[in-house]
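Here's the structure, in C-alpha cells; my notes come after.
Excluded from the complex is one protein chain; the other protein chains are retained at their positions.
What follows is chain A.
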Amino acid sequence: MKLNIEGLLVYFPYDYIYPEQYSYMLELKRTLDAKGHGVLEMPSGTGKTISLLSLIVAYQKAYPLEVTKLVYCSRTVPEIEKVVEELRKLMDYYAKQTGVKNDFLALALSSRKNLCIHPEVSSLRFGKEVDGKCHSLTASYIRAQHHSNPCQPVCQFFEEFDAVGRQVPIPPGIFNLDDLKDFGRRKGWCPYFLARYAILHANIVVYSYHYLLDPKIADLVSKELAKKSVVVFDEAHNIDNVCIDSMSVNITRRTLDRCQTNVETLQNTISRIKETDAAKLREEYMRLVEGLKEANVARETDIYLSNPVLPDEILQEAVPGSIRTAEHFVGFIKRFLEYLKARLRIHHVVQESAPQFLKDIYEKVCIDRKPLRFCAERLRSLLRTLEIADIADFSAITLISHFATLVSTYSKGNLYDYDFHQKTPTIANPVLHFSCMDPSIAIKPVFGRFQSVIITSGTLSPLDIYPRILDFRPVTMASFTMTLARTCLCPLIVGRGNDQVAMTSKFETREDFAVIRNYGNLLLEMSAIVPDGIVAFFTSYIYMENIVASWYEQGILENIQRNKLIFIETQDAAETSMALEKYQEACENGRGAILLSVARGKVSEGIDFVHHFGRAVIMFGVPYVYTQSRILKARLEYLRDQFQIRENDFLTFDAMRHAAQCVGRAIRGKTDYGLMIFADKRYARADKRGKLPRWIQEHLTDGSLNLTIDETVQLSKHFLRQMAQPFRREDQLGLSLLTLEQLQSEDMLQKIAQIAQQA
C-alpha cells in the first residue's frame, strides 16, 4: 500500500499495516527531517525492520541529496539475512508499483569466513584461520612476489577482482551473502573484497555492529562512508556493552608468552632484512618522519570516519624518534612486555587508573607516554614493511600494541585491574583487565560523523538512560506499544509460595530452603498446565546449579520430569546448542520440555522461542549483574561521577533490561502468545516495574502483582484456554491490523497518535 507520512510517499509492501508501524514511521520521518539522532522502542514482532526500511528508502528516493546511504547494523548473520530479505520484498514492490527497474544497490557484508569462495580457504572452520589464510594469499607483497615468482600461490579470485572489479561497478540489486557469493563465482571475483569495495557506493549496507563500533575493524571497513548516511542500530539494547567490549583488553600470561615469541620472530626478520634489503627499512623510517600526515589530510577533508583509537591530536605529530627505527621499536616493545610481565607476577589484586599506570611505567622502565600512543600504528607499519604474511600469528603482539595505545590515549574513564583467574582460584593466574568505563568513547565518532543515528530495539526502557550513558542528544525518543486484538501476553509477578514465604533471589535469602522449594513448586505447577515449551531463566550459572542440585535432592526434579523433559544451558556452546535442538524437538512432537537457562547467556540474547517453543517464560529472581566485580564497581563510580547516574538506578536498569529481554523471547508477533512470569517479589515494586518496557507494563494490572503460586496457576490456566480459541485475521482487522482505508479514517489517526509515548 502507498502511505502518506507527513507528505512523504512511502511504499509499504504489505496490504495491511499495524497502527504502531505507522506511528513508528512518523517518528522516524521527524528524526530524519531534523537531521538528528533518535531512540525508538517498539516490541519485537511488530515489523520494526520493514517500517524502518520502507521509510528510509522512501526518504532516500524523495530526497536523494539529503540522505545518500542507509547503514543498517544488526547483531548476527541470520538477522542480517532477514533484513536483506525484507528489503528484497520492498524493492520488488517498488518495481511492481512504479514499473521502473530498481536502481538501488543494497548489500550485506560479513566476515571473510561467510563470504570466501576460495576452495581451500573457505573450508577452514574458524574465522581467524580464514582471515589469516586469506591475508597470506592477498597481501600486496605476496602478490608482488608472485609477479617475479609464479610459483607463489595467490588467490585467483582476488587477482581477478583487482584487475577488473573496481572499474565495473556491481549492478543495482539486492545482494545477501549468498547472492554475493554467486555473483563472485560467476564473475570469478572475490565476494568479500567486492562487497567491501561496493559499500562505498551502495545505497544500503547491512552489516554487523562491529564494523562501525570496533575501532580496529571500523578503520578498515567503514571509514569512507558518506556523512549524509543514516545509521540504524537494531536490537540495540546492549549497545553500551558492545562499545565497552570493543575498547577493552584482557591480557593473561599466555598472551605475554605468545607475544614474546612474536617479538623474537620480529627481531629475526629485521636482522635478516637488514642484511638483504636495508633500503626498505630506511624508506619506512623516512615515512614515519613525515608523520601520519596523510591520515590527517584525509580527516580534515572529512572523508574518513575517525578512528577513536587514534585521536586527532596524534595525527598532527610525527612518530617520536625513540621508536622510529625498527630495532628501537622492537626493543621498546620488549621493555614494555617485560614490564607487563613483572606486573603480572603479583599475588594480590591491584586496581589502578590510567595516569597511575603511566606514572608507574615511567618510573620503572622509563617508558614515556608519547611513544606508547603510537604503538599500534607503528606496529602495523612494521608488519607491512617486514612483509609478514600470516598476521594471524601476530594477534598477541597486536593486542599488546592496542593496549599500549589505548592506555596512553584515554586517561579518562579507564581502569586496570589485575585479577585472579576465576576457574583456578588456588593457582595464581593473574589477568590484566583493561576496561573501558565509558561507552561513549567508542560510539562518539559515529554520532559525530553521521547525520542521523537511530537506536532501536524491543526493550530500551527507560529511554532516557541511553542518551545519558552514550553521551548524545537525540531529537526523538519514543516508546511504542503493541496494539492487540486480544491480550496475547500475560505478565504475572509471583511473590509468594503457597506457604506465604516470600520468593526472592535476594542474596540473603537465596540459600533459604523454603525459597528454593517454592521456586521448585512454581516450576512443577507450571509444567503441569503449560503446553509444549517452557523457558526458565536464572540469574547466574552458579545459582542455577545450586537450585537444580537442591531440587534433585528434594525430588522436585523427578516430579517435573513426569510432565516435561528438562534441558539445561551450560557454558559450553556445543552442549547448549545440542540441548536447544533436543528441546525444540521435544516441543515439536508433543512431549513438552523445559529449558533451564541463564539471563545474559546465549539463549537469553539470540534465540527466539516462537509459538510452541516458548509458551511460558519464568524469570527466577532479578538478574542483577554480579555487583562485587571490581570492573562493575569502577564503572558505577564512573557513571556517578561523570553522568550523575546513581548506582542503584543503573543496576536496576541493567537488571530490568535483561529481564525484559528474557521474557520478550516468548512473544515474537501478534499471533503468538505467552505467559511471562516474574518470580521475585521485588518485581512488584514501582522502581522495578517502572523500568519494564511500556508494552509489558501496560498489561501488568494490579491484579497480577504479588501472586501466590496457586493464584498464578489459576490465572495461567484461564489465559491459556482463552488464547487457544481460534484466532483469525478478521478478528485483528480494524483493531491491530489496518487496511489503507481504515488507516485514513480520522479516529484511527487519533488513536495512532496515542501509541507513541515521548520520553
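We take it that contacts are C-beta pairs under 8 Å (C-beta built on N, C-alpha and C of every residue); 3 or more make two chains touch, one makes a residue touch a chain; residues count from 1.
The working rule: contacts and distances are computed from a predicted model.
Undergrad: UniProt name of the unshown chain, from "Insulin-induced gene protein", "Isopropylmalate dehydrogenase-like domain-containing protein", "General transcription factor IIH subunit" or "Protein BCCIP homolog"?
TA: "General transcription factor IIH subunit"
Undergrad: Which of A:591, A:646 or A:685 sits in contact with the chain that's absent?
TA: The single option touching the absent chain is A:591.
Undergrad: For the chain left out of this view, which of A:98, A:627, A:648 or A:714 touches it?
TA: Final answer for the missing-chain contact: A:714.
Undergrad: Touching the absent chain: which residues on chain A qualify?
TA: Here the touching residues of chain A are 484-487, 521, 524, 528-532, 559, 562-564, 587-592, 611-612, 615, 710-711, 713-714, 717-718, 720-726, 731, 735.
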